[in-house]
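A single protein chain has been omitted from the complex, and every remaining protein chain is retained in its original position.
Naming follows writing order (A, B, C, D and E), and every chain is counted from residue 1.
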Amino acid sequence: MNDRDFAPLIGEIRKNLEEKGFPVKTQRDFPNRSEVIEIIELCSRIMFPGFFEDGQVYSVSSSRNFQSLFAQLDEKLYGQLMIALKNCECKEVKECARRTEREFLERLPYVQGMLLKDIEAMFDGDPAALSRESIILSYPGFYAVMVFRLAHELYTRNVPLLPRMMTEHAHSLTGIDINPGATIGEYFCMDHGTGIVIGETTEIGNWCKLYQGVTLGALSTSLGQQMSGVKRHPKLEDHVTIYSNASILGGATVIGEGAVVGGSAFITESVPKNARVVMKAGEMSIRMKEQKD
Amino acid sequence: MNDRDFAPLIGEIRKNLEEKGFPVKTQRDFPNRSEVIEIIELCSRIMFPGFFEDGQVYSVSSSRNFQSLFAQLDEKLYGQLMIALKNCECKEVKECARRTEREFLERLPYVQGMLLKDIEAMFDGDPAALSRESIILSYPGFYAVMVFRLAHELYTRNVPLLPRMMTEHAHSLTGIDINPGATIGEYFCMDHGTGIVIGETTEIGNWCKLYQGVTLGALSTSLGQQMSGVKRHPKLEDHVTIYSNASILGGATVIGEGAVVGGSAFITESVPKNARVVMKAGEMSIRMKEQKD
Amino acid sequence: MNDRDFAPLIGEIRKNLEEKGFPVKTQRDFPNRSEVIEIIELCSRIMFPGFFEDGQVYSVSSSRNFQSLFAQLDEKLYGQLMIALKNCECKEVKECARRTEREFLERLPYVQGMLLKDIEAMFDGDPAALSRESIILSYPGFYAVMVFRLAHELYTRNVPLLPRMMTEHAHSLTGIDINPGATIGEYFCMDHGTGIVIGETTEIGNWCKLYQGVTLGALSTSLGQQMSGVKRHPKLEDHVTIYSNASILGGATVIGEGAVVGGSAFITESVPKNARVVMKAGEMSIRMKEQKD
Amino acid sequence: MNDRDFAPLIGEIRKNLEEKGFPVKTQRDFPNRSEVIEIIELCSRIMFPGFFEDGQVYSVSSSRNFQSLFAQLDEKLYGQLMIALKNCECKEVKECARRTEREFLERLPYVQGMLLKDIEAMFDGDPAALSRESIILSYPGFYAVMVFRLAHELYTRNVPLLPRMMTEHAHSLTGIDINPGATIGEYFCMDHGTGIVIGETTEIGNWCKLYQGVTLGALSTSLGQQMSGVKRHPKLEDHVTIYSNASILGGATVIGEGAVVGGSAFITESVPKNARVVMKAGEMSIRMKEQKD
Amino acid sequence: MNDRDFAPLIGEIRKNLEEKGFPVKTQRDFPNRSEVIEIIELCSRIMFPGFFEDGQVYSVSSSRNFQSLFAQLDEKLYGQLMIALKNCECKEVKECARRTEREFLERLPYVQGMLLKDIEAMFDGDPAALSRESIILSYPGFYAVMVFRLAHELYTRNVPLLPRMMTEHAHSLTGIDINPGATIGEYFCMDHGTGIVIGETTEIGNWCKLYQGVTLGALSTSLGQQMSGVKRHPKLEDHVTIYSNASILGGATVIGEGAVVGGSAFITESVPKNARVVMKAGEMSIRMKEQKD
Partner (left out) sequence: MNDRDFAPLIGEIRKNLEEKGFPVKTQRDFPNRSEVIEIIELCSRIMFPGFFEDGQVYSVSSSRNFQSLFAQLDEKLYGQLMIALKNCECKEVKECARRTEREFLERLPYVQGMLLKDIEAMFDGDPAALSRESIILSYPGFYAVMVFRLAHELYTRNVPLLPRMMTEHAHSLTGIDINPGATIGEYFCMDHGTGIVIGETTEIGNWCKLYQGVTLGALSTSLGQQMSGVKRHPKLEDHVTIYSNASILGGATVIGEGAVVGGSAFITESVPKNARVVMKAGEMSIRMKEQKD
């Protein structure tokens, strides 16, 4: 294609953007994806020393190694917070970034403690788990909840963009999509995990277990931002188990303590304590239309 | 293992390939995966300047930057088209590659326009979306439809392999599998998205919304290429909503305008306009067999 | 944050780890993720020469190229086996690693043969497949079964960690989670694949076909390692087809030869030969609660 | 080392910098080394298509490839010029950067033409040269003069920092240090080249030949910037040959047309036309003190 | 080449090594080249913040940035010291590595102070220097003395291998070879620098200036280790200037204060204060044999 043809294309592309309210800026001011990934990696190496390294590390748990990781995290997180908070309401962005970062670092032991409990739940819940170590090393359900618990700490401190970029990174790697705004209790277990969706206003109690493909979602709306802040996602009390591909929808839906929801169930109303809910399946049928081969 | 043992293994491996009709070639003639990914990246940086960069860019929306991106895209796309079209029916591969590439570049403003409408639909449909920008930055549903709309332009110009490699790249990152042959209208919204499958002959109207795990698929067949070109996937009219993990199968299946299909529904027959289809769920049951702990 | 604050955080983090039985080690002794990925890549390049290269290769199927790939695989696999087997019960780790590696290499032609049959099944089962080549190049269902069949050879030789790290790599790329312990017959076809879960003690016959989102899983348990080794996942006889998002659970559940299970079905009991099982769907209902817009 | 100890060190380091007039800035505003290297690479690929690529290029000399290279060069050079010119005297940095860049690009054919003549001289002067191609591919003398001729175009347009960073990159690779301010005629040949130094105000005529280790330098001074702009380096008229490790110093020193200076000569006064200057060497002597072994 | 041929070659190669006293070890225990380079880089970024970064740094001179750099340096240096000191005579390697590292870090402000003085000397001595900043950014003479001064601190603390690997890295980049054992005073200036050699027992006073190609070396010996520790290289008193390609050899050779040695001089005896030494050059001669063209 002769380069003379590009000019009208560029014109159209710019016009499209402007018409939709995307001013053509000369500089980018979004957090940096690769820095966000490094922030996650540094946190994981601090909380679980020796499990997330890939090259040679000579003194995995030495103070010097922890110091180095903290200092790097400190620098990178501050940089990304400066970008993310640029348009926030606080008067003094630097001060806000510094405070948020300090608070985040101070929460790392708490987050780590929560994750150690999650590991217990996953180990008890999975006979195929060879060891607690193998869960940290290779379970996507663990990775996703780790990133969520980190991102949640930024979400609750009103940091825009960054928490979502973190959970979307985990989403891309694991297929598990947890909104950083969700509230998730102790001893949380996701098995296999691909396709799990946990919405922004979901509340999950302690000792809950979700299988792959489970949705804790909202009913469809086209009201967009008018619904922002409204509770739109369900609540799970303690000791709830939800089997694969079940969907629990709606802000008023509560799954009572100890209830078990069967696979593929589509639930838009509350379920009492200790109930067992299954789809009416199992009967034979010949109604399924087949492709005529 | 002593290297003397490799020869018989190599012999067996070659024999296997030959028996199945994979001639042992001395040279590879497939499009290059990493080039395909760069093509996607260049297109996305052209259509949404400033959203897909990760390093330093000094003049995101300047003409010089657009020119540079177009020129790089021009070169890379032509190279991969030359490979992909090598065995196509056109007499003159170079001419064919050049024409296809020019047409593709000229469609970028149209594709961008469609995507800007998709962003509107996603913003209206998701109270958790902080801004339109955040959708471009981090929503897998947006990324998947972007790559689909690009790949579709090559598919409709009879380019082999390349379009599928593009959508499979998006599939790997997002868990959303859209065949580049599908027909998708305006203001299309996929929420969360993991596990969505949209088959080759699917038709989707305007303002449709799909949740994670939705299948718009074909009934099973073992006829393979004999069915190629036959309409095998469903049609969705305008304003259809399909909840999580529902499956709509078959080429004669039509979901009427404004219909809503509940989660986990398994649909192999048409659904009338404005219908609400749900699985008979919600009743309590104790029939679910449990693992005796 | 002033670096003086890190010390107490480090103290807490260490205490957390110790309390949960994660001794703070000075050296890491886990297999190396990037090496594991290279092992998969080398195997795939040996079995399907020319399909998994991305740079320039001058003599894809020459003996010299095979020799080079085998020798590299030999070295890398031995290194990772030495790490993985460090704590195994065998008296002589080196001897064990050497034997396991030799046996694994000798199985490559067998694994390749099985995969060539899987390609046949996928080609017959998918009218959208342009060619057998395109399946190897871009089908996630093929990639996942390839990695599974490789990992399974290590699993059956009692190698810890490594097989799971291999299948989790495929899981991350494809959304398909096959435990390396599963038993899978010939001509196996997974279409689209995202969300498929196949548990450790699953048995699958010949000519079976699974769609995206299908779970072949266990019933929930909190007994953890006490259930290890017990058959907990279902058996599929030959020629079984399972549609999208169906879940088949439990170690006593058998899906009879030629049976077809409809989408979203939740099955915890056996299904006879040639049966057609569908959820009672299709009836219209207005019971679905909607978000009041 | 306990991290508490860093604070006083940091204090000392900052104090040192401030005392010497290096204000502790929060942001770096120097041209980017890796960008500078890419600018050189793009220029070399434009002027000598096919000689400086290392990966696969499908259409080395096609218009599309040239366009792509020019557009990338355009973008990168502009970015670095913006940084380099930030503190220059021109009123409008953008305008200045744009003009400088346009002028530079327009000089590329001239620079290329000069280099093609240099290749002739090197080919005629080196019986070991297999072909003109091999000179472009692997002769450090060619690489150094190429980078010099590019940098000189920026130097004469008063661009600070950038030209020197370019020639220092070549210096690091080749051991040849040519100040971008030097004036060098046509058909210039440097053989082997390591250790050659050509100072800022040097003038070199046509058809000159320098061997390794030759210095065209200034006499020592401690006047620094007071001497800036003064002619401090020698002049070589046409057809001058200087053998290895000879030093020609001083701004009033002129080596006349056709003169030959022998190796290791140390020249601080002018040499007439066609002269042959050698050190009084060759006589045997036993005065050299030896290490007593 | 058929792989069967490798075995005898391997046998020969091993035999060669063993005969020369290189036992065929199974594990490498040398410091890591790329880590050594990173150590240099971290030191340079600490001492000259903002001059050696190439990517985006948000707060070049903030405490957080210094802390991060110190902590990383701390970790990396300790790791390499552990390797390098493995065979040293100290009883407790860990203790020795820790002490050496602490002492090294504490010397950084001193080293920086020396380098700031070197910059002064280079600025005063080079009319072509645009600014002190440009010296740090692009002068090989500065880079070489910086690495020397760092390496010297390890050399004087009896660290084997590491100091030499550091100066050889600088040697490779700049062509300047300074043995880490040399003693170099304040305000040291090397101009251009390629080919400078400064031997292990050299002593250099304050305000000395060396041009490219200057050797401060030893007389040839074949006594090897028997001469180790003996003073074999010359001494330069204060304010000495040595022009390009001059060689000053021998441990008893002293160049007196204020002396100037002309280019290409070959000096094996002492030179008195304020002397001017030049080779008897400048006279015309026709004795130089020429290639008959």
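Everything that follows uses one rule, which is that a residue touches a chain if its C-beta (ideal position, glycine included) is under 8 Å from a C-beta of that chain, and two chains touch if they have at least 3 such contacts.
Since the structure is predicted, the reported quantities are computational estimates derived from the model, not experimental observations.
Within the set D:Phe70, D:Phe148 or D:Phe188, the residue that contacts the chain not displayed is D:Phe70. The missing chain, though absent from the display, is touched by one residue of D:Pro49, D:Gly185 or D:Gly258; that residue is D:Pro49. Among C:Ala7, C:Met82 or C:Ala252, the one in contact with the hidden chain is C:Met82. For chain C, the residues touching the chain absent from view are 32, 56, 58-59, 64-65, 67-68, 70-72, 74-75, 78-79, 82. If you put the missing chain back, the residues of chain E touching it would be 1, 3, 5-7, 9-10, 12-14, 16-17, 19-22, 24-28, 30, 32-34, 160-161, 164-165, 168, 171-172, 175-177, 179, 181, 194-195, 197, 199-200, 213, 215, 217-218, 220-230, 232, 245-247, 249, 260, 262, 264-269, 275-280, 282, 288-291, 293.
Residue positions on chain D in contact with the hidden chain: 46-51, 53-54, 57-63, 66-67, 70-71, 74, 98, 101-102, 105-106, 108-109, 112-113, 116, 119-120, 123-130, 132-134, 137-140, 173-175, 192, 194-195, 209, 211-213, 218-223, 227, 232, 241, 243-245, 250, 260, 262-265, 268-269, 278-288, 290, in rising order.
Following the convention adopted for this analysis, only the chains that are shown with their structure count from here on.
These two copies of the sequence, chain D and chain E, are related by a rotation of 120 degrees on CA atoms, to the nearest 5.
The greatest centre-to-centre distance from chain E, using averaged C-alpha positions, is reached by B. In this structure chain B contacts its sequence twin chain C using mostly different residue numbers, the overlap staying below half. Chain A and chain D have Cα centroids separated by 53 Å.
Among all residues of chain D, those that touch two or more other chains are 1, 3, 6-7, 32, 56, 64, 67, 71.
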